[in-house]
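A protein chain is absent from this complex, but the other protein chains hold their places.
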Amino acid sequence: MLRETHLNGLLMLALLIVPLAALALNEPFIITLATKVTILALAGVGLNLALGQGGLISFGHAIFFGLGGYSMGILASHAQSFTPLMEVPFLIEGTKLMPVIWIVAIAVSCLAALLVGLLSLRTSGVYFIMVTLAFGQMFYYFAISWPAYGGEDGLVIFVRNEFPGLNTLVPIQFFGLCFAVLCAVLFFVSKLNKSAFGLALSGAHFNAERAETVGIDITRVRLVAFVISAGITGLAGALFADLNRFVSPTMFSWHTSGQIMIFIILGGVARLYGPIAGAAVYIILEHYLGAFSDYWQIYLGLILLFVVLFAQGGLIGGLSKREAAHD
Amino acid sequence: MSTILLIEQLLNGLQFGVMLFLMAAGLTLIFGVMGLINLAHGSLYMVGAFAAAGVAGLTGSFALALIASLAAAAMFGALIELTVIRRLYKRDHLDQVLATFALILVFSEGTRWAFGSFPLFLNIPDMLSGTVMLPGGIEYSLYRLTIIGIGLLVAAGLFLLISKTRVGMRIRAGENDREMISALGVDISVLYTLVFALGAALAGLSGALVGAIQSVEVGMGEPVLILAFVVIVIGGIGSIKGALAGAILVGVTDTMGRTLLPVIFGSFMDPSAATSVGSALASMLIYILMAGVLVFKPTGLFGEA
Amino acid sequence: MTEPILTVRDVHKAFGALKASDGISLDLKPGEIHALIGPNGAGKSTLIKQIAGGLTPDRGTVHFEGREISGDTVYERARLGLGRTFQISALAMQFTVLENVVLGLVGESGSVFRFFRPVMKNPAYLERAHHALKRVGLQDHAQTKTAELSHGQRRQLEVAVALTLEPKAFLMDEPMAGLGAEGSKALTGFLRELKAEAPILLVEHDMDAVFALADRISVLVYGKIIATGSVAEIRANPEVRAAYLGHEEVEA
Partner (left out) sequence: MTFKGIVKLGCGALGTAAAVMALATAAISEGHGGDVKIGMITTLTGGGAGLGIDIRDGFMLAVEQSGKDNIEVFVEDDQRKPEIAVQLADKLIQSEQVDIMTGIVWSNLALAVIPSATAQGKIYISPNAGPTQLAGKGCHANYFNVAWQNDNLHEAAGAYTNSAGLSNTFILAPNYPAGQDALTGFKRMYEGELAGEIYTKLGQTDYAAEIAQIRASGADSVFFFLPGGMGISFLKQYADSGIDLPVVGPAFSFDQGILQAVGEAALGVKNTSQWSKDIDNAANAAFVETFEAKYGRLPSLYASQGFDAANLIISAMGKADISDQDAFRAALLEADFDSVRGDFEFGNNQHPIQDIYVREVIQEGDIFTNKIVSTGLSDHQDIYAAECAL
């Protein structure tokens, strides 16, 4: 058994070493898989802030994942066809520059989260779960039937977007970029968790009445957490779209929301590095169980059930038990 | 649009609402009594439809098929309650959501494994096929009228069960105070299994009823599950009355939106674009309705604060 | 006469046919402990919620320091200086003792939206938190998980959190509940000290504590205050004896 901090370190190291080894062994697809893990983990880290730290069980984070994806898709498709996004009241051009796309993805996701959050946070508990789920469906149907950007067909971006100084078409370079983004976000979130805001957010989660009676406006705290969380997930959405060079309404579907939640549960709720372990295990299962049986989702379902019922704390919790006991 | 068509569409909305009610009733009952959010409810709906299709295929009897749907869904309901669900009552909603999400995967792929990947056949019984003339010259499907009838009967039955019978009293007590009811000496775990099986049976029944006029296929429970969520959020979670009101509201709004919005847009737009934009908006209408209700009543129309 | 810090005027609140508050008026003056007693179901909790926030009266007003607060939210009232403790400990059980106290300080100082500075290393907070813990006698338990505290210790922590708010008035809902004789006695002494800092509206079942502490007592029965007065006056009031005390003595 390991201390949780050591385990986290090992996890990040593994995530870094595997694609490098794959590069050496000329297995480029493993690099793609590792990139996928990195990006989905990022989405999970975003959701975990709301769900783990804040206790806000959002079943609608696919909204932000999808908005991030479409931010990339729309900007890049306009750049690709040299048509401006809009000319009135002022000119907005498409772009192929990742940093700009990221900022837009984060901004759009945060704005949507503000609106969705304002309405959803009037409710709590099961209502919140269902309301966020229903908002997700609303975006999903909108994306499918809105013809301007491909509807159900989605948008294909032929060349991956650019990042100054890198050739993002080279898998290992794109992986490195995603890994760096993940590290930066992990640093940001770990700071956030330890700040006054993080304490207030957990306080509002563990005992809302208490937090209110000490003068904390818990709705505002939750709204801010929801918005930050959405911004991170939106950023992950933009990267995911770039990984596939493609966006479609599937990114908005409720299965996507469920999947991001699964990463968190598999890894361990409210553990900062949980989504990384969870996403890695999920992708490995999907990849290898899929080859093993047409009905692999039965096994996935059973594994998930087992984790939820008997292995609370997820992988990281399970592997670092001793530390918790010594605490 | 003529008045007759408008009335017929209202009737369609009512019928759609009643079908949603059958789904939503079980969901809201299970939540009200056990505090459990059950995503696998849609899977039980699918189980009901497949059981009905299987039995109808073997025996040719629709009545037996309905009984089979009730029995199979109740049985699978009781089975998952005993093995999985009862471990979740004291857990938070997150664990409930994920465990029941996992059950969806198991049920969907398990059904595909057992029945194959192709849709099954289940038809309306001859006795109920065809149409009848309603007063005012509306030609309406007899089967759909029957669904409205069965749905309203189930609603009435549930109200009676909960307000008049001993079991109902226990259910109401369970809703308010689990500790008290176990102090009364009622075996709460048996009660919970029964309530869960009842909710499952309702889902199975609606799956079978709907299966006769829709496609019996893997994954059929998911869209209706989400609609049922919208229904109980609008109606107020845990309230049967709310589920009925919410279901009819959603049914009518959706149906009228689908028919009227393209017409409205058509009055000032090119017809092709109008149908496209109108339909896009119509597909989001019930979610907009839900958002609207929540702005004014965050716990739904009949929900408790 | 000094101005009351908290004034409740003719508050009504009904749930269906049940009149939980039926024209209640009372006030809390600086430097006093005003005890509110009454049998179960008399409407004490409903009244507390209307004072602390969470329930809005159907009719009537609540004033705090001369300002009407009837429509304010719980956290707004807390920010004005209304410190509340709960009937059943309402603490974040997963937090350490120290974290619970610091949470109070974060709320009190209004510095919730600070995202980068580690809050548990803020020297100003730590100093105030340890001071508060020392006052209630929990200084050795700062790093203990709240869930591991004894019942009595949790009540002490409740008071410590309330202290960090530096409130202008305390609203205490059965602080003695579940404490042993020893614990009650210690807390009684502490509350007597505390009332010099801020007056206390005390809802309490423990009659010994009430009679030992209260400067004034109000008796609530079926949503109405049937008597207000000094300990001696209340003890002597025949109506109170009939409606409440006799009943209570039988039980005791």
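Read from first to last, the chains carry the letters A, B and C; within each, the first residue is number 1.
Operating definition for what follows: a residue touches a chain if its C-beta (ideal position, glycine included) is under 8 Å from a C-beta of that chain, and two chains touch if they have at least 3 such contacts.
Please read all numbers here as calculations on a predicted model, not as lab measurements.
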Quiz item: The chain left out touches which of the shown chains?
Solution: A, B
Quiz item: Of the residues A:A14, A:L169 or A:I284, which one touches the chain left out of the display?
Solution: A:L169
Quiz item: Among B:L39, B:L103, B:L120 or B:A228, which residue is in contact with the omitted chain in the full complex?
Solution: B:L120
Quiz item: What residue numbers in subunit B mark contact with the hidden partner chain?
Solution: 1-2, 4-5, 8-9, 12-13, 15-16, 19, 108-109, 112, 116-121, 123-124, 129-131, 139, 141, 143-144, 210, 212-220, 223-224, 255, 258-259, 262, 271-272, 275-276, 278-280, 282-283
Self-check item: Residues belonging to subunit A that touch the chain removed from view
Solution: 27-30, 32, 36, 79-82, 96, 141, 144-145, 147, 150-154, 156, 158-159, 162, 169, 171, 240, 244-246, 248, 250-251, 290, 294-297
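Throughout what follows, only the chains that are shown with their structure count from here on.
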Quiz item: Of the other chains, whose C-alpha centre is the longest way from the centre of subunit A?
Solution: C
Quiz item: Centre to centre, by mean C-alpha position, how many angstrom separate subunit B and subunit C?
Solution: 47
Quiz item: In angstrom, rounded to a whole number, how far apart do the mean CA points of subunit A and subunit B lie?
Solution: 32
Quiz prompt | Computed distance of Cα centres, subunit C from subunit A, in Å | solution = 43
Quiz prompt | Of all residues in subunit A, the ones touching two or more other chains | solution = none
Quiz item: What does subunit A use to touch subunit B in their complex?
Solution: 51, 57, 59, 119-120, 122-123, 125-127, 129-131, 133-135, 137-138, 141-142, 144-147, 254, 258, 261-262, 265, 269, 295-298, 300-302, 304-305, 308-309, 312
Quiz item: Along subunit C, where are the residues that touch subunit A in the complex?
Solution: 52-53, 73-75, 78-79, 83-84, 86, 90-95, 99-100, 102-104, 106-108, 110-120, 122, 161, 164-165
Exercise. Name, in rising order, each residue of subunit A that touches subunit C in their complex.
Key: 191-192, 194-200, 202-203, 206-207, 209-218, 220-221, 224
